Structures are given as C-alpha cells and as structure tokens.
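Comments concern the structure below.
Every protein chain except one is present and positioned as in the full complex.
Entry: chain A
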Amino acid sequence: MTTNKVLVLGDGVVAAELADAWRSKGLTVDGYLFDGPIPEWKQEPFELLNAQLAALDLTSYEAVVLAFSSEKAVVRHIARDLEHQVGADTLFLVSAMSCAATETASWLEHPERVIGFGYVPPFAGVKCAELSKPLQGLSQHADQAAGLFASLGVETAFVGDSAGLVMPRLVSAIINEAVTALMEGVASAADLDTAMKLGVNYPHGPLEWADRIGLDQVYATLRGVYEEQGEDRYRPAPLLRRMVLAGLYGRRSGYGGFYEYETENEVTEHA
C-alpha cells in the first residue's frame, strides 16, 4: 500500500526530521510537534493538540506516526484518543526507541495495526532504519511501514521488538557512559568527543551526537531500556536527567546541550 497522507505527532528531533523528509518527497504531512517532552501534569499541551487535530479530517490519513520521548502515560493518552478518530486499519508507526511497540500496541483496541520503528538521528546519514512487529498478532502493515521509509530512499531491517531496538539502545549506552564520565570529571566534553572520534573512529563524539539526537530522546531511550531490563547498567546518568529537566535538549534548543550553539557554524563548549 502506498501512503500519501501521513499524520505525524511527536516532541523531538525524530518526529521533526521524518515530517520534513516525507514532505520533501511530496507526501501530505500534517501533525503537531511539541518542543520537548510533555509532563503529565500539564494540561495546555493536550488542549493545543486537540485544537490542532480538530481542524483536520483524521479519517483521511493512511498512516499515523508517533515519535515521543514524553512519559508513557502522556503517549498512551494521545494514542488512545487518536485511535478512535482515525480509520480502523490506519497504520500506527510508533517509535520503539523508548518503549517496545508491543507495549504501545497493548494500549490500543486494534493492536495489529502497530509497527515499531527506530533510527539514530541525524536522519540525513541514515541508510537503513529499524522496524519491529509487536507480539499481539501478525501486523498487516509491515509492508506499508517499510514502504514509508523506502519512499525516502531508506532501507529497513526488522529486528526483535524491544525498548530501544538495536542502534538507539547501543548509541544511548555509549552516550550514557560519556555523560557519566563527564559528570565524574574524567575529562572535558570536547576531550571526551575527540577521544572517541580519533581513538576508535566514531562518526560523532558521543556528547555532540547526543546534542544532535536530543538529550530528551537519549534519556527516554535509556529510561525505557532501564525499565524493560530492570538492570543498573541502563540507569540514565543523573546529569543527563537534570539537563533534560532544564530544557537543555541539544542543538535544537535555544539553551544548547553539552555545547552551546550560537550560529550553525559556531560551537562553544557548555560550562
């Protein structure tokens, strides 16, 4: 099935990058993008979202994309509300970067329409994205989900459904280690990044990569894997959590992240 109309809802880099990418390929993309995780106790974001959605013909979308790093209760609330407003067999392509697609599917009345996805930003460098099928029965939408990425020239690989999938989990673990080292005063952010780029040829230093992905997304992935695995090795670095609470999401936020970004070309290290 070819998808022409996509509804994208999210709160960070992933939703924004995907919406842009599909739009640039001529798809009709509508949606609502929050800037940063929505706390459960805040009412306004939900009111804003509802007002936005009320203006759209929600039955006309062939796919709904949910890419949130907000708390689960928030995502559950949005997903459940939306389910009744869109067509019964509309694909729900949901980020499995912080929560297994199986868990998202468990909130819905039609779980068989859910496919999980994940990739590590920046999307411009991604040649293969990850997809996962929830356990609730055979999804009829696998091809459609793969087609949505194929339309962007991106290959897909199905991996086992789990919080964080493969690369978001792996990269977040590396970032968590670097943040822990920074927090412990082992080295400066710039030296930590330089070491990993020159010592083991990493494509980005872990901290500058976190600024690209969004600290909110990295934190959400770690929190999700930590919850699913219950193991201390995934515990997010306290500094990472505090930075997310302070709105230091990285490159996209006015406050920067591990570095400050004055202009596109000018980078200074954050104190």
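The rule we apply is simple: a residue touches a chain if its C-beta (ideal position, glycine included) is under 8 Å from a C-beta of that chain, and two chains touch if they have at least 3 such contacts; residues count from 1.
Following the convention adopted for this analysis, contacts and distances are computed from a predicted model.
Asks: Looking at what's absent rather than what's present, what does UniProt name the missing chain, "3-hydroxyacyl-CoA dehydrogenase NAD-binding domain-containing protein", "Protocatechuate 4,5-dioxygenase alpha subunit", "Fe-S cluster assembly ATPase SufC" or "Thiazole synthase"?
Replies: Going by UniProt, the chain not displayed is called "3-hydroxyacyl-CoA dehydrogenase NAD-binding domain-containing protein".
Asks: Looking beyond the chains shown, say which of A:Asn4, A:Gln85, A:Gln136 or A:Thr194 touches the absent one.
Replies: Only one of A:Asn4, A:Gln85, A:Gln136 or A:Thr194 touches the chain omitted from view, namely A:Thr194.
Asks: For the chain left out of this view, which of A:Asp35, A:Glu112 or A:Glu177 touches it?
Replies: Going through A:Asp35, A:Glu112 or A:Glu177 one by one, A:Glu177 is the residue touching the chain not shown.
Asks: From the list A:Val94, A:Ala129, A:Ala145 or A:Leu240, pick the residue that touches the absent chain.
Replies: Of the listed residues, the one touching the omitted chain is A:Ala129.
Asks: Quick one: which of A:Leu33, A:Leu56, A:Leu152 or A:Met167 touches the chain that's been left out?
Replies: From the options A:Leu33, A:Leu56, A:Leu152 or A:Met167, the contact with the absent chain belongs to A:Met167.
Asks: Which of these, A:Ala51, A:Ala73, A:Val186 or A:Ala246, touches the one chain of the complex that we don't see?
Replies: A:Val186
Asks: On chain A, what residues meet the omitted chain?
Replies: Looking at chain A, the ones touching the missing chain are residues 119-120, 125-130, 155, 157, 159-160, 162, 165-167, 169-171, 173-174, 176-178, 181, 184-188, 191-192, 194-196, 198-203, 206, 231-233.
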